[in-house]
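A single protein chain has been omitted; all remaining protein chains appear in their positions.
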Amino acid sequence: MEDIEHFAKAMKLIDADGRRLDGRKFNELRPIRIEAGVLRRADGSAYMEWGGNKVLAAVYGPREAHPRHLQDPARALVQCRYNMAPFSVTDRKRPGPDRRSVEISKVISEAFSSVVFAEQFPRTSVDIFIEVLQADAGTRCAGLTAASVALADAGVPMRDLVASCASGKIDGVVCLDLNKDEDNFGDADCPTAVVPRTGEIVLLQMDGHLTSDEFEKAMDLSIDAARRIYDLQRDALRRRYSVTLEDILKESPPVPSPMQPEGRLPSEDDFGPEGI
Amino acid sequence: MEDIEHFAKAMKLIDADGRRLDGRKFNELRPIRIEAGVLRRADGSAYMEWGGNKVLAAVYGPREAHPRHLQDPARALVQCRYNMAPFSVTDRKRPGPDRRSVEISKVISEAFSSVVFAEQFPRTSVDIFIEVLQADAGTRCAGLTAASVALADAGVPMRDLVASCASGKIDGVVCLDLNKDEDNFGDADCPTAVVPRTGEIVLLQMDGHLTSDEFEKAMDLSIDAARRIYDLQRDALRRRYSVTLEDILKESPPVPSPMQPEGRLPSEDDFGPEGI
Amino acid sequence: MEDIEHFAKAMKLIDADGRRLDGRKFNELRPIRIEAGVLRRADGSAYMEWGGNKVLAAVYGPREAHPRHLQDPARALVQCRYNMAPFSVTDRKRPGPDRRSVEISKVISEAFSSVVFAEQFPRTSVDIFIEVLQADAGTRCAGLTAASVALADAGVPMRDLVASCASGKIDGVVCLDLNKDEDNFGDADCPTAVVPRTGEIVLLQMDGHLTSDEFEKAMDLSIDAARRIYDLQRDALRRRYSVTLEDILKESPPVPSPMQPEGRLPSEDDFGPEGI
Amino acid sequence: MSEEIVSELMRAHVYRLASTGQRLDGRALDEPRKVSLERAFVKTAEGSARVKLGNTDVLVGIKMSVGEPYPDTPNTGVLSTSVELIPMASPTFEAGPPRPEAIELARVVDRGIRESKMVSMEKLCITPKEKVWILFIDIHVLDYDGNLFDACSYAAVAALASTVAPAKSLGLGDDFPLPVEHWPVSVTTAKIKDRLLVDPSLDEERMADARLTVTTDENGDIRAMQKGLSGTFSYDEVKGIIETAQRVGRRIRPLLQSS
Amino acid sequence: MSEEIVSELMRAHVYRLASTGQRLDGRALDEPRKVSLERAFVKTAEGSARVKLGNTDVLVGIKMSVGEPYPDTPNTGVLSTSVELIPMASPTFEAGPPRPEAIELARVVDRGIRESKMVSMEKLCITPKEKVWILFIDIHVLDYDGNLFDACSYAAVAALASTVAPAKSLGLGDDFPLPVEHWPVSVTTAKIKDRLLVDPSLDEERMADARLTVTTDENGDIRAMQKGLSGTFSYDEVKGIIETAQRVGRRIRPLLQSS
Partner (left out) sequence: MSEEIVSELMRAHVYRLASTGQRLDGRALDEPRKVSLERAFVKTAEGSARVKLGNTDVLVGIKMSVGEPYPDTPNTGVLSTSVELIPMASPTFEAGPPRPEAIELARVVDRGIRESKMVSMEKLCITPKEKVWILFIDIHVLDYDGNLFDACSYAAVAALASTVAPAKSLGLGDDFPLPVEHWPVSVTTAKIKDRLLVDPSLDEERMADARLTVTTDENGDIRAMQKGLSGTFSYDEVKGIIETAQRVGRRIRPLLQSS
């Protein structure tokens, strides 16, 4: 919402029946599809479609941290680089990091630092790359959610997956998972990431205008959604490794374990009925 | 004066009585106030008001020089960074160094290199930071003068303090210590820094138009002024350490020696009658 | 030709007699003058005039490669930096590398990597600097040709000199060595560099529109021209060292061998009848 | 800022103190340091304020100029917030382009001001689509002793409240004070193990596991939040931190409003 | 990309295979890897295509805007091609400004499209000297398994062919597809000792001595060439590589043309 003022407050975002512009109810997520293991070179990867968002995440590491003077002798560095493709937004974005992406990279790095068992890999870095290919609000939540699957796909030891979803306020109503119009013309946005099993909050940002009560409603919606997203993450991982198993049975010469199964171009058909 | 042409030569800078726009005589300094030891984190610091200039100087070191390949095995590096705050000038200055500030940083670094006993601290750097908070011509002289006090406050061994003042020519008259209008519409400016006790010249720049005689008049004014400024520098250091002494006597638990006395926000009332 | 569209196709580049705008035949080179050993600080150098091009080349090394992490333990790095002076083109070029010069630097570096005996000098770099002082199309060929002489002048062990010339197509005719107007309004340009004695192609680029037959005609022209340029390169080196010999005989105290003879400012008179 | 290692002993000591409601400098857990404020410190700026929060010392200057609005907000002024973490302020700050810490700091301060609608940016439109006022908030950190989020926010709010638009010199009518409509106050809480400390000093900040900055307005409504560091918060902790931020904010707001 | 050392043994093995017309992945020497193509992958772009060439995975998005022409080409649109070799795609790619490899890649892809006159840039002039369409070709490499030259070129060509100019939203008449007039196809050959391999995989690319990229149009005419790496080619080798590029190009072109 930052950098954009509300110049068209007249726009009606919720109709008389409480339906949002895209037909969703206040507590409804946009369709979500996750696929694990989509890239060949990365140690782990995931592709995610979330409403109009298309996001890729890749993980390399733990690997030797470069440059050396950044190495932490006690633990792995967990470093995220969130990046938007120039064509992922309506007005072309110039390549390279801007201030917004630097901030998002920082808070996502911090979010994962609390769940990765970094002490097991001193002097290394776990490098997380998030590429937003098509943006429709909520890209940091989508990126974080995909990156969590990519970390698991890379076999990085973690306490648990992290799941993320924003809630906000539009036309005075607290709603889950704002899309782009709702974010631009809404009253508040509050991205959250949690460790679903413990309820620990690892990322929390908010801008806009919420009373304490509204904030709690928003958090309740986000935490509940994170649990549903957590199931989709685990489904994606389960599917990824069962597909591999089938492939092994089909092909005669067994694939050596350190080798990645071949990455596939995700297509609409690849995604099962787990989309919401 | 560089980058600015004289588009309003009609402006009269000296009146019939030989008084300048701000009422000063040709050999008069603007009011000067110096306070030593105003920052807590820096090893040494000083705050200076000089006419409309407000300048802070801080010193760190001698400390290990970074990056290592810059270390001089024979002596300390004396490195100054002169910087103007974006709001210190009428038209906002973009943050970060411009060519002017790079040059000023270089000549101030060189000026202090001749007085610091750099051979005593090989492989280290003595880092001098000058921040111009409000600018009114003569900021490099003010910064250098304040930095000299900050070096002493940091306990960096030096041959002597350095004092600095510019002279110039306005309406054809050689004058001491030009203010901003005089600098913009004047004929020459000649910033000078000296070691007052020996008369050694450690910084000398000039632009404009001076005959040899005029140059010597300007230098005479600057060198004389530097001696007066030198007294103000020593006063500031004397005050700084006597205040500390009083504080120690007032408070019962003695402050451990490595700890800095608490920095104070300079206010108008802090400055004694040493202002000229 | 890139970045420039043909907006004046009406321009006639070849007249009824098959003569080009500057009077040349299709297979004629522009006047070429080469002088070796023109700079004092560089380990080797050459100055070249080629039509309206004026190009300097200098070589340093083999010397320790910096920064260290770039050192190749098995061989010398051969690194070229091609640069255009801001005033070398009609519209002032901003100082510093642009994308075009980065690409040209890369392909020239690669071209020399195949002829320098890099294995003899592990962990070092051979640094080639090409400065275009005045540009008239074909600067990369001129730079490469001059740099080859500079490498020899520096005594860098090489399999052979490299010689370079472009061919192209103008008004539908395949022609050698396009000048600036021909390049801007022509149909194709194909810069080539070869090892003349073996015919090995070390640099090859092309843009425009050529049939296979036209391409072969262009290559035939370029390869033939390279042989003529090779003779001029060797003449320049021969002249350089014979001049040195004469100088030694003239002056009584013998110049110690590691010292460079004094560089001279090339003037029109310095160039002999080897210009074509 | 992790380049200075704080011993585990020190951390244990601070934690033991906090477990009994005490802090190194004698404050209560929910007690911010003393705020001192000097307005109009810089005459070359359209507005300015120097704030000391304990020994953290911050100077903010506001410059105004006239320019084009963003195409998607043709009727509103432009707000731009920058932080320079100059090496004068700390041995851990380096010269050069802003690093992620400085960028996050600038953006969090900016969000508090922007989202609270402290300044009515609509009133800073001169000619829709063509000419609007541009507000530059430049934050200069002079001495760093912890909790820049709150110190910078207080200085920015106070500086804006003292800003007079230089309309006359630009031929745009009479000079006028900025149209201030709301009063955001940022309150930052650090977590050390399971203890929460308001307005952490540098020593406390260095050993903190997590950090939460909450900006509330004069109604106690939340306008911006930012969690930082690699630790986590429980939902209940977040609720408690918000309540504290509302309470502390109410005490600090009058300081910023007085002129 | 030389930071990974490939053993001489492996190189010898690949060379022995090539000497008998074989390759590690079973292809013939002049056989490119499978090309798969997904158009309109990105809805926020005016055109886009994702291409997999074997395991090399590339996404190209086309954005269009309106701006001023270059002074020396007042009647033609502007074409701008960028490559980001994002660190996601390979452990050897680093974040930061484009390095020489990325710049060369962008320029070679650009030349193939520009010199073949694939898109009629004259038709993208709106008002001579004042307003023309600007075409941004942004190449995002997602997974790097060799031969980016061809993969990026195919994705750029397919993306351009699927691009619709957003004229309506800019008040410039009806939306229209880009005026595509030619179909350049890039074919890259690598040389290992004296053997030539079309469309080298990453393993082959790492041990190659020289590389030649030839872009031909639908008539088999040459539109752009670029030699790379420190090895050399004989004139006869170059002639052979051009013939192969024409032949392979004819097989790949229909894939890019189909919509």
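Going by the order they are written in, the chains are A, B, C, D and E; count residues from 1 in each one.
Here, a contact is a pair of C-beta atoms (placed from the backbone, for glycine too) under 8 Å apart; a residue touches a chain by one contact, two chains touch by 3 or more.
Computed from a predicted structure; not experimentally measured.
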*If the full complex is used, which shown chains touch the chain that is missing here?*
B, C
_From the list B:22, B:64 or B:110, pick the residue that touches the absent chain._
B:110
*Of the listed residues B:14, B:46 or B:190, which contacts the missing chain in the full complex?*
B:190
*What residue numbers in chain B mark contact with the hidden partner chain?*
1-5, 7, 72, 78, 99-100, 102-103, 105-107, 110, 113-114, 190, 195, 199-212, 215-216, 219, 223
*Chain not shown, touching residues in chain C*: 39-42, 52, 54, 56, 58, 60, 63, 81, 83, 85-92, 95-97, 127, 129, 131, 133-135, 262-263, 265, 267
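Note that in this section only the chains that are shown with their structure count from here on.
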*Third chains touching both chain C and chain B*: none
*Please name the chain that ends up farthest from chain D once chain centres are defined by their CA atoms averaged.*
C
*Whole-Å distance, chain A centre to chain D centre, using C-alpha means?*
29
*Averaging only over C-alpha atoms, locate the centres of chain C and chain D and give their separation in whole Å.*
58
*Of all residues in chain D, the ones touching two or more other chains*: none
*Note the residues in chain B that touch 2 or more other chains, in rising order.*
none
_How are the chains arranged in terms of who touches whom: line, ring, star, complete or other?_
line
